[in-house]
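A protein chain is absent from this complex, but the other protein chains hold their places.
Labels run A, B and C following the written order; every chain starts at residue 1.
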Amino acid sequence: MIYVFALFLLTLLVITAVAIVRTENLFVAVMLTSIFSLLMAANFFILDAADVALTEAAVGAGVTTVIFLSALALTGDWEKPRPGGRTVALGTVGVLAMLLIYASFDKPRLGDPEAPVHQHVAPWYLEKTPEYMDIPNVVTAILSSFRGYDTLGEVFVVFAACIGVLFILGVKPARQTAAAPQPVSGLRHHLIPQVVGRLLVPFIVLFGLYVQFHGEYGPGGGFQAGAIIATGVILYALLEGEAEALRAVPRSVLLALVVGGALLYGAVGVVCMLKGGAFLDYSVLAADPVFGQQLGILVIEAGVGMAVCGALLSIFHAFAARESMT
Amino acid sequence: MIPETAILTAICLPLAGALAIAVAGRISPNLREATTLLTAAALIWVVWGLLPTLMAGGRPAVEVSEVMPGLTIAFRVEPLGMLFAALASGLWLINSVYSIGYMRGNKEKNQTRFYVCFALALAATMGVAFAGNLFTLFLFYEVLTLSTYPLVSHKGDEATVRSARVYLGVLLCTSIGLFLPAIIWTYMAAGTGDFVHGGILAGKLEGPAIGLLLGLFVFGIGKAAVMPVHRWLPAAMVAPTPVSALLHAVAVVKAGVFAITKIIVYVFGIDFLFATPSSGWLLYMAAFTIITASLVALRQTNIKRLLAYSTIAQLSYVVMAAATLKPLAEVGAAIHMVAHAFGKITLFFAAGAIYVASKKTEIHQLRGIGRRMPWTMTAFTIGALSMIGVPPTAGFVSKWYILAGAFEAENLVAVFTIIASTVLNAAYFLPILYMAWFEREEAGAKAHGEAPFAAVLALCITALLTLAFFLFNGPVIELESQVVRALPL
Amino acid sequence: MKLLELLGYYNYWVFAVVLTVGLYAVIRKRNLIKKLIGLSIFQSAVFLLYITMDKVEGGTAPIIQKGVPDQVFSNPLPQVLILTAIVVGVSTLALGLAMVVRIKESYGTIEEHEILGAD
Partner (left out) sequence: MTFMEHLPALQVVVPMLSAPLIVLLQPRGLAWAGATAAGLASFAIAIALAMAVLDGQTQVYAMGGWAAPYGIALEVDAFSALVLLLVTGAGAAALLAARVSVDRQIEPERQPLFYAAWLLGLAGLAGIVVSADAFNIFVFMEISSLASYILIAGGPDRRALPAVFKYLIMGTIGATFYLIGVGLIYMMTGTLNLADMQARIGDVVALNPILVAAGFITIGLALKAAVFPLHVWLPNAYTHAPHMVTVFLAACATKVALYVLIRFDSMVFQDRLSDHEFQFTLFALPLAVLGILVASSVAMFEGHLKRLLATSSVAQIGYILLGASFVSEAGITASAMHMFNHALAKGGLFLAVACLAFHFRDLRLSELGGAARRMPLTCAALVVCGLSLIGVPGTAGFISKWLLITAALESGLWGWSLVAVILVSSLMAVVYIWRIVEALYFQQASAEGDTSFAEAPLQLLLVTWAVALLNIFFGLFPHLPLALANGSAALLVGGAP
């Protein structure tokens, strides 16, 4: 039965995608993108990818939308239509689609336990995780230890995006756009969002912390937690105004979070090196290799959470501050 | 000095000289020119010091770097290269004396750059002369092109830059487009590019491919100015006269014909080439160039351009001699390089001296100039006679050898070409001499005397050398005979 | 054909279609924000490709419960990869949007052809 639901979701996904491309109102497009992400997340959940679903929901539907909206506020809502001549674009993407569909006829069928992906490498992870690090969530085990180096790279991608946005938006705005100064008081004068929102913020942050520290046992981990906490703070900023949010969590703290998180992760790796292991080999962190692994995972997940949360908030504030400047 | 050290010194000395000149140029012009003269003198000492070794049959060689497996920067002195190096280094000193007179007399700009590039060009010339394989030859050949470019474009105005563009364009296009593939082909076919007595290609290539490869070499070496790749040489005449004199009568053009001769002798091997019918075209091409260039020279009105076309014709003498593929002719080719060098540098010196003294550049302006500039015009006369090949000048000796080679090869085309071109040479030089000595100056002409002393001194020396070579050519012929001694004479 | 098998193909085709839709927007649209929206759809499609291949019939999310024998788990590795890819996607997007904001400020427009016309 769930598969029928999946078919339905996928159909909806395509419809949403087409609608996003067709609409000329960018605000609508962004909102639809958010829905698109939620549909995607639901679909991931059906396909047993709980961690990914959580991330897609938090990042795709939450953070992305917020960033899009803050950019839209600075650039305008409407796209200018482009008349005629869509053959070239259609031709290119048509060829691409054909190619992909051609490839699909030889691929292993969905859910086939005999498929190569389920035969090689992956079973090893499922088998060895209890032995080496004794945590239930294999996704977390792979993410933070077996492929911890990827995750370190990922943290640095976020870090790069953060310094990039700060760098690019760090120039004083050239006053070419004559937009009226935006009110900065957020939604303070709207009663219902005010009350409900205020009530929600602590719970969101609390949930974020739960996801952070529960990542070894259930779906979750640093990325999801960082994104969720960031969303909570952004909600606060929307309610109380950006200035208020900055008073609660100042820019310097955010930067320290980003830098600290990235360095914390890296430092764990370096400590492993100094203790005689390979980079990011947590087993050497404690006398008992299993405990060492657990310790390492805990610390780096904290680093990831800090970095992601700090980076997303910095990015948001960079856009929001721009808004009040112009 | 050990010969091996001497080889490297001969190349590094002008380089070091260039650096010293650049530094000295910032201090004072006198110091700069003293440095130039000193470097030139030292170079003569080094290069000529190698002569006894060569005469005794020694072939000093040195390898600098194996750039890639089989591809080395290596030097090996043999008679042809020795002769070329001795000639270029010797004339550099005389030319430097002349340059001082000319450049000061003309109040040219950027004199330091001029002397620096000159020294660089000489270093490259030494490299070409001593190159032990095709790659090294190519390396210095290109350096020579590039280091002479600033000299050609010295004046810097638009017309000059355009001519310099032709100069560089033709030389680089031919060398990259034809010479380089020919070299790579040779390396791939023979597995080596070393200059070896008797050639390296025998048995490695056959049929029309040989003719094709020869064509790539001959037209790739644009400096030899075999038609139709001769266009750069008249274009290069925009350069100051000392440049035309030493580089475009001696170093650069001789580097071209020298390279062709060397390739024919040491890469193909004359016996191998003689047995290959597909290589015969080279001789006819050279003959065609000689006649055509002489005919074009007849129609020139500018002195330097006339000399340039005369040079093109004379260069093809060397190529034709080399392509005759007979021992006597090869010796003739080598000697003609020397003979032509002495004669042509004298002519250019004279043309430059006339320009410095009177700013005259056209032939018709030369009426009666013999009386105003007797020294210069005497030298000019000697040079012109040598070009025609009248005894007792150097030109006679070399023509004799080439003609002998042509008879040996029983090649009537070559014989006829030599005779015809001698007539043509006379046809364009004698009227000038007549005009200079026997006609009256136009009324109202500006009075002028001789050029600065340094310039006159230099051209008198080279004129004397032209005469002297007629009498004292024994050692040179003996040295060059070594090139072909292994063959039946 | 079993429903799961159909779903397999369907997932895959949806991936292909969504990918093309996204790419179409990137190529065809001149509004820079719309291009970025297209880009993010384009990237999301790839997530679907990876996650589709992690499913094992009758499997559950790869969280090992102690004391429950013979569990069948879906493949955890593609999930890890996509976690990373999602974050990469949002990072690129943020950077792109920052540029769009600056472009709007210095050119006064975010339509590609108007920007090209301005210089």
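The working rule: a residue touches a chain if its C-beta (ideal position, glycine included) is under 8 Å from a C-beta of that chain, and two chains touch if they have at least 3 such contacts.
Since we're looking at a predicted model, the values are computed, not measured.
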For the full complex, can you list every visible chain touched by the one that's not shown? A, B, C
Can you tell me which of A:Ile15, A:Ala103, A:Leu206 or A:Ala248 touches the chain that was removed from the display? A:Ala103
Hey, which of B:Ile21, B:Val47, B:Ile73 or B:Met320 is the one touching the hidden chain? B:Ile73
Could you tell me which of C:Leu7, C:Val21 or C:Leu95 touches the chain that is not displayed? C:Leu95
Given the contact definition stated above, which residue among B:Glu108, B:Glu142, B:Asp271 or B:Glu408 touches the chain not shown here? B:Glu142
Of the candidates A:Leu280, A:Leu298 or A:Leu313, the residue in contact with the absent chain is A:Leu280
Please identify which residue in B:Leu151, B:Leu168 or B:Leu213 touches the non-displayed chain. B:Leu168
Across the whole complex, the chain not displayed is touched by chain C residues 19, 23, 26, 32, 35, 39, 42-43, 46, 49-50, 53, 77-78, 81, 84-85, 88, 91-92, 95-96, 99-100, 102-103, 106-107, 112, 115-116, 119
In the full complex, which residues of chain B touch the absent chain? 64-65, 67-68, 71, 73, 135, 138-139, 142-143, 146, 150, 153, 156, 161, 165, 168-169, 172-173, 176-177, 180-181, 184-185, 187-188
Mind pulling the chain A residues that touch the left-out chain? 99-100, 102-108, 115-122, 124-125, 128, 145-150, 152-154, 156-157, 159-161, 163-164, 166-168, 170-171, 255, 258-259, 262-263, 266, 269-270, 273, 276-283
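To be clear about the criterion, only the chains that are shown with their structure count from here on.
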So what shape is it, when you link every pair of chains that touch: line, ring, star, complete or other? other
Between chain A and chain C, centroid-to-centroid distance (C-alpha), Å: 12
Between the Cα centroids of chain A and chain B the separation in whole angstrom comes to 74
Between chain B and chain C, what is the separation of their C-alpha centroids in Å? 71
Where in chain A do residues touch two or more of the other chains? none
Spell out the residues on chain C that touch chain A in their complex, using ranges where they run on. 3-25, 27-31, 33-34, 37-38, 40-41, 44, 47-48, 51-66, 72-84, 86-88, 90-95, 97-102, 104-108, 110-111
Would you mind writing out the residues of chain A in touch with chain C in their complex? 3-4, 6-7, 10-11, 13-14, 17-18, 20-21, 26, 29-30, 33, 36-37, 40, 43-44, 47-52, 55-56, 59-60, 63-64, 67-68, 71-72, 74-76, 79-80, 82, 86, 88-90, 92-94, 96-97, 100-101, 104, 107-113, 115, 117-118, 121-122, 125-126, 129-130, 136-139, 141-143, 147, 150-151, 153-154, 157-158, 160-161, 164-165, 168-169, 171, 173-174, 176-177, 217-219, 223, 308, 315, 318-319, 322, 326
